[in-house]
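All protein chains but one are shown at their positions in the complex.
Chain lettering (A and B) follows the sequence in which the chains are written, and residue indices restart at 1 in each chain.
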Amino acid sequence: MELSWEIILMQVIMGLALGAIYVLLASGLSIIFGLLDVLNFAHGTFYMLGAYATFVAISLCGNFWVGIIAAVVIVSLIGALFEMTLLKRLYGTDQIYPLLMCFGLSIFLPDIIKMIFGLVGKVVDYPSLLQGATFVDNLILPKYRIFLVVLMAVVLLALYLFMKKTSIGMIIRAATRDRLMVNCLGINVSRVWTVGFMLGVGLAALAGAVAAPMVQTIPNMGDEMTIEAFVVVVIGGLGSLGGAALGGLILGQVVSFVSLLAPDWSNVSIFLTMALILVLRPRGLFGEEGRD
Amino acid sequence: MNAKKQTNEVAAYKPHSWQTALEFRAMWAVLALGIVLPFLVSKPLATEIMIYALFALAFNLLLGHTGMISFGHAGYLGVGSYAGAMVVFYGGVGVWVSLLAAMAGGALVAAVVGLLAVKRKGAYFAMISLAIAQMLYFLALSPFKRWTEGEDSLKLPPLSVDFPFHLNLSDQTQLYFFVFVIVALAVLAQWRLLNSPFGHALKGIRENEDRIRACGFNITRIKFLSIIYSGLFSGLAGGLLAIYLGAASVTTLFWMTSGVVVMQTVLGGTHTFMGPFIGTMVFLYLRNNISNYTDRWEMWVGAMFMALILLFPEGIWGTVMQKIGERRRPSAS
Partner (left out) sequence: MKRFLVLTMLAGLCALAFASAAPAAPPADIGWEFPLSGPYGFYAEEMKRGVDMAVDEWNAKGGVLGKPVKVLIRDSELKADVALRRMKEFVDSGIPIIGGNLGGGISMVINQWANKNKVLYMSTCHNSLGQGSDWGYYGFTTGIKSYMTGAALADFAFEKLGKKWMVIAADYRWGHDQVAAFLVKSKAAGGEFVGAIYTPIGTRDFSAYVPQILAKKPDFLVLSVFGSDLVAAIKQFGELGLSQRVKLALPKTAMPIMKECGSAYNENVYGAVTWYWTLYKKYPNAKPFVDAYMKKFNRPPDADTDSGYVGAQTLFMAMEKAGTRTDVAKIIPALENLKWDLNQGPEHFRKCDHVRTQTVVILQGRGAKAKGWDLATVIAEVPPSKTMLPCDVDRADSVYGPIRNKLPGK
């Protein structure tokens, strides 16, 4: 199969769009881990909730954009509820307990969704503005994929500004480094954690919301996303937001090109990439000391 | 060499606590229960309970006794299962060689994980082990399909044991007792291991790694050995699984298998010896029966698990031991 520059360019674009989903998921996971020291094993479940919430929101209001925003808000609130009622009680105990709580949630919630929405997947259509593709000679520029890339850039920029320029962002960064100190300064760390968790699952929900038109929207759709998100975070370095973003972009390209050149290795490629990077940089790309 | 001499010195002072005594009795009680188990529940379920209980004990070697969270134990189980099955399928060997191959397979994967991740703590170790196991799953599913048969499972011919006496493993009762004896021996071996100087060192690592390091122990080596042992016993469970099923299937490698063994272990109590065994019995039993009532059994299992984490984090056996402990010494916690 000949690799014309058009095919390569298209693969890069598809890889960026793939990477966008990874980046959204991994950023959320990284924030939660960095701030709360919790490996959110239910991250994929919130991704799924994002997709379903989008479906519900669009059914109610008919507009894709409103639907996505509503979905992210709804799922963030669900996340806050979960964190405040169940997860919070397990902080400070053995690191495994919050992890297991999230794991339990990841088994519990999909079945609830099955009961509410049934076994047939839901249809979320592409917004009319972004349907189809622009064709330039042999080059296909799918509008929705380009939207994903733009969205990712916007979200990353927003996250950066949020973390660096707002006071809440500063508190979150501080609490990530030294929660005791932040507490001593009179700030309610507990609330910071809830906000952090909401932000994290909100990003996961956004990933699910924008993925909904492209994949089958079923209750189990998030199961494998959790692991892939973890791979990205490990590649980037646990606790590093920038690492998660870079890791997501790298992985998107890897999967895109492996799918093209050796399809039966496409699923394995993410893990091989992780193994390779860990051999070269045992803490991941931007992993920090002491964040083991 | 230094580490060994030191562990021996530590072991010279051997505290024989009431917990050890209680666990010892519990172990024999459970094994005795195992003799009659196939008559209480169905024989296939009893066989599965034995196999997965061994797996859970192997898993807890790392979690409860060394303090390392592994989310990739499916890798050891699965590779053990495939190793055992492949030597029979491609090599025509007997059951005993198959089990040895299974143990070797599990230990091999453990060695790889150990080399990549033994120095990592907590989260990293969990993630790396998970990723390796999932990678093995995808490898078995697609690129290595011509050896593993992928989705179709590697199916074995009818098996039998010829030494020391003949057993027809297609007979469900004989199969159960074959599995039971092997598991019982493995449990006893683990007991010896955990009550040896090595076992005490593991406990020290779990309680306070820095202090143990300060005493001059080679932490990395001990941890690495612990991972290998865990992989070895998990591989054995995998080999038994392949014999029981008559096939090696990719589901053993799927990450959910790792998740389930974590649940079973925590359900029983990770800070105990017999906890994982008891947890597996209860978990498999419940899961089997809840699904007779509803297809949505995962919801119930998930909910119960979350409740368990919140209210009884020590698990069934762990809480029981805790209560007994409180009764014995009401002043201490």
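By definition in this document, contacts are C-beta pairs under 8 Å (C-beta built on N, C-alpha and C of every residue); 3 or more make two chains touch, one makes a residue touch a chain.
The shown structure was predicted, so the numbers you read here are calculated from the model rather than taken from an experiment.
Looking at B:245, B:266 or B:321, the residue that reaches the missing chain in the full complex is B:245.
Considering the whole complex, the residue from A:93, A:131, A:166 or A:188 that touches the absent chain is A:131. Within the set A:95, A:226 or A:267, the residue that contacts the chain not displayed is A:267.
Of the residues in subunit B, those that touch the hidden partner chain are 41-45, 48, 138, 141-142, 145, 150-153, 155, 158, 170, 172, 241, 245-247, 249, 251-252, 282, 285-286, 288-292, 295-298, 304, 307, 311-312. Looking at subunit A, the residues touching the absent chain are 1, 6-7, 10-11, 14, 17-18, 111, 114, 119-123, 125-126, 131-133, 135, 138, 140, 142, 144-145, 213-218, 220-221, 224, 255-256, 259-260, 263-264, 266-267.
By definition in this document, only the chains that are shown with their structure count from here on.
With centres taken as mean Cα positions, subunit B sits 32 Å from subunit A. Chain contact summary for the complex, subunit A toward subunit B: residues 33, 37, 39, 86, 89-90, 93-97, 99-101, 103-112, 114-115, 227, 230-231, 233-234, 238, 264-265, 267-268, 271-272, 274-275, 278-279, 282, 292.
Note for the complex: subunit B touches subunit A at residues 63, 69, 116, 119-124, 126-128, 130-132, 134-135, 138-139, 141-143, 255, 259, 262-263, 266, 270, 296, 298-299, 301-303, 305-306, 309-310, 313.
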